[in-house]
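One protein chain omitted, others in place.
Per-chain numbering from 1; labels A, B and C assigned in written order.
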Amino acid sequence: MGQKAVSMVDQSKDMKLVAGFNPSVTDLNPQTYGLNEDVKIYNELTDINVVADIWIDFSIPSAVFENTKFAIEHDIRPIIGTSGMSEEQTDELKRLADNKNLGGIIASNFGLSAVLMMKFAQVAAKYFAESEIVEKHHEDKIDAPSGTALNTARLIYEARGHDQKQHSSKDPLDTRGGDYHGIKIHALRLPGFVADEEVIFGGVGETLTISQSTTDRESFMTGVKLAIHEVMKSNHLVIGLEQII
Amino acid sequence: MGQKAVSMVDQSKDMKLVAGFNPSVTDLNPQTYGLNEDVKIYNELTDINVVADIWIDFSIPSAVFENTKFAIEHDIRPIIGTSGMSEEQTDELKRLADNKNLGGIIASNFGLSAVLMMKFAQVAAKYFAESEIVEKHHEDKIDAPSGTALNTARLIYEARGHDQKQHSSKDPLDTRGGDYHGIKIHALRLPGFVADEEVIFGGVGETLTISQSTTDRESFMTGVKLAIHEVMKSNHLVIGLEQII
Amino acid sequence: MGQKAVSMVDQSKDMKLVAGFNPSVTDLNPQTYGLNEDVKIYNELTDINVVADIWIDFSIPSAVFENTKFAIEHDIRPIIGTSGMSEEQTDELKRLADNKNLGGIIASNFGLSAVLMMKFAQVAAKYFAESEIVEKHHEDKIDAPSGTALNTARLIYEARGHDQKQHSSKDPLDTRGGDYHGIKIHALRLPGFVADEEVIFGGVGETLTISQSTTDRESFMTGVKLAIHEVMKSNHLVIGLEQII
Partner (left out) sequence: MGQKAVSMVDQSKDMKLVAGFNPSVTDLNPQTYGLNEDVKIYNELTDINVVADIWIDFSIPSAVFENTKFAIEHDIRPIIGTSGMSEEQTDELKRLADNKNLGGIIASNFGLSAVLMMKFAQVAAKYFAESEIVEKHHEDKIDAPSGTALNTARLIYEARGHDQKQHSSKDPLDTRGGDYHGIKIHALRLPGFVADEEVIFGGVGETLTISQSTTDRESFMTGVKLAIHEVMKSNHLVIGLEQII
């Protein structure tokens, strides 16, 4: 993700890479990494000493909080794609950024199609009393159902404010997936898929399906680029890409 | 559609059928039509003399304007599903209703899934530069592409404000469908379909698809019911179900 | 189904309805039922005394065995769509028909798309080691997963000859569906669906999906018509439409 972000910045006419930070490198020559000679490379957080608008972070859970705090303290707007921070940590970062009127975003999913799917599902939930979710991922995905699917179900439930009605049927068996307040989530794990999800709403004589398919994780960079532009215009930190689209 | 509307009203606890109007019948006994004895049947517009909240009209293009005008003049909120009125006619009806602070709706499509699909497509159009539409209808549908597909393309175009970029490809052939400001519409006509449409947005490494499927035209009644409740709370006439959802 | 069969026969140039049998009617006048005056109506099995090529039976489980036996004994080729007979009963009927060199068919599903789907799934199973099934039915369907889905899974398993490999994933939850020798079946129950099924095969970098959708149960008549023509050319009774296509 870090490399994809660097490529994205390079290819954007209105952006310029000023520095990179990686605590595990020893060679601080940018050209070693195929970067312009005026890009600064750091391996120590406290050494960082550049003026920048945006801090993009797709690092690891154990580092992201300190990184983001450092960015905010140095007036650099954070775009954070690393998940794993506690609610207390994100709350504190939000408070720090908001106090400085600094824009920023922390999001677990920068995929535009996934975020729009969730937004639309929230709206459709008000008009259709019943829905189910089918998510399809590669066979090596460890958890089932996926976090995005569970999040979609949660948004549908919250939009309705009550559990989905259950049909009494003879179904002694069950399969991989989940049930969130009556919203069934079906989890497929097969080679050939990257990350797909469909949310199906059923009404009398009609169905409405909102689905997204990921064929390459480079898709996240579209969301990051969008976030950069929004964060430059904002003066507070938001949680979730859905807050700015 | 008229019959489906009668069934829908009958099955709704908060609604009551008070009268029916059909200029082609001579028998004015409601029981001939399986209706309660206290339902009035009329075959002459000017004979209608009932107090009612709602006028549901799925009649024919040549009659709908006069019908709706009559309804508005008698303070009955119109729910109009007949298409074919001119813009001048709908404008006049809107003016008449608005002057009386009377709620009402004229819509060519009362299918909730289709209307939500169009609303979502409008939003997605802002985030994805490229989209195509595939619509699948039964083999006897006369026009291609469908009115709903063309309408979807128009909404996408308006949300973007410019033509969709064309890819230069070798495609000497072509097929059933259309092209609306660069948005390709693919029209399938096969037995086994009733009326389906999917709008596909493509971005780097991801696609977002909003699709709706109609298996029974009774689906329109969900939209009519919704419109009835909204129109009772409104004091002007709207064009299109999307205006109230 | 009986009525749909009558319509199908009426509309087929190479077929003629000669008689109808319904033990619950008392009026034996064919015109009461909108039939030609030369069609015989019977309400007693043993009264039936016509020369016919084909016996179409979509009656009830308790009657179908005796009906079919009667048909075979009178040299009328049976087309049986009623499910619920025991294996012993179908075996006996098969023996009776085969002894007389009489064509016939007993099938639980006359839907061509469903039967072809199952045939194709059997073939694909040899080339793809992993597959899952998603079936979508109306909310009032009592059993889950559907009989056709279970049958598809059984055919896939038999084509492979061994259980499907399981991925070790964290999936503490589960949802409506089933698992047949490692083949996961996902069962959706939502209004708006009639009867849909998709079988998904996944391999490295690719997926193959075979899906069928039923929008009107009249689809069964295409299979019945096909069966009639095949049965006229055959001299034994088969179990399952897949045996003749």
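Couple of notes before you dig in:
By our rule, a contact is a pair of C-beta atoms (placed from the backbone, for glycine too) under 8 Å apart; a residue touches a chain by one contact, two chains touch by 3 or more.
Fair warning: this is a prediction, and the values are worked out from it, not measured in the lab.
The undisplayed chain touches these shown chains across the complete complex, A, B, C.
The omitted chain makes contact with just one of the residues C:Met1, C:Val18 or C:Leu116: C:Leu116.
The chain that is not drawn here is touched, among residues B:Asp57, B:Glu132, B:Glu197 or B:Glu230, by B:Glu132. In the complete complex, the residue from C:Thr68, C:Thr214 or C:Ser234 that touches the missing chain is C:Thr214. Considering the complete assembly, subunit C touches the hidden chain via residues 111-114, 116-117, 119-120, 123-124, 127-128, 201, 203-219, 221-222, 226, 245. For subunit A, the residues touching the absent chain in the complete assembly are 192-194, 213, 215, 219. In the full complex, subunit B touches the hidden chain at residues 130-132, 134, 136, 139-145, 167, 169-171, 173-179, 184-193, 200-207.
The rule we apply is simple: only the chains that are shown with their structure count from here on.
In the contact between subunit B and subunit C, the residue numbers used by both copies make up over half of all numbers at that interface. In subunit C, the positions touching at least two other chains are 192-193.
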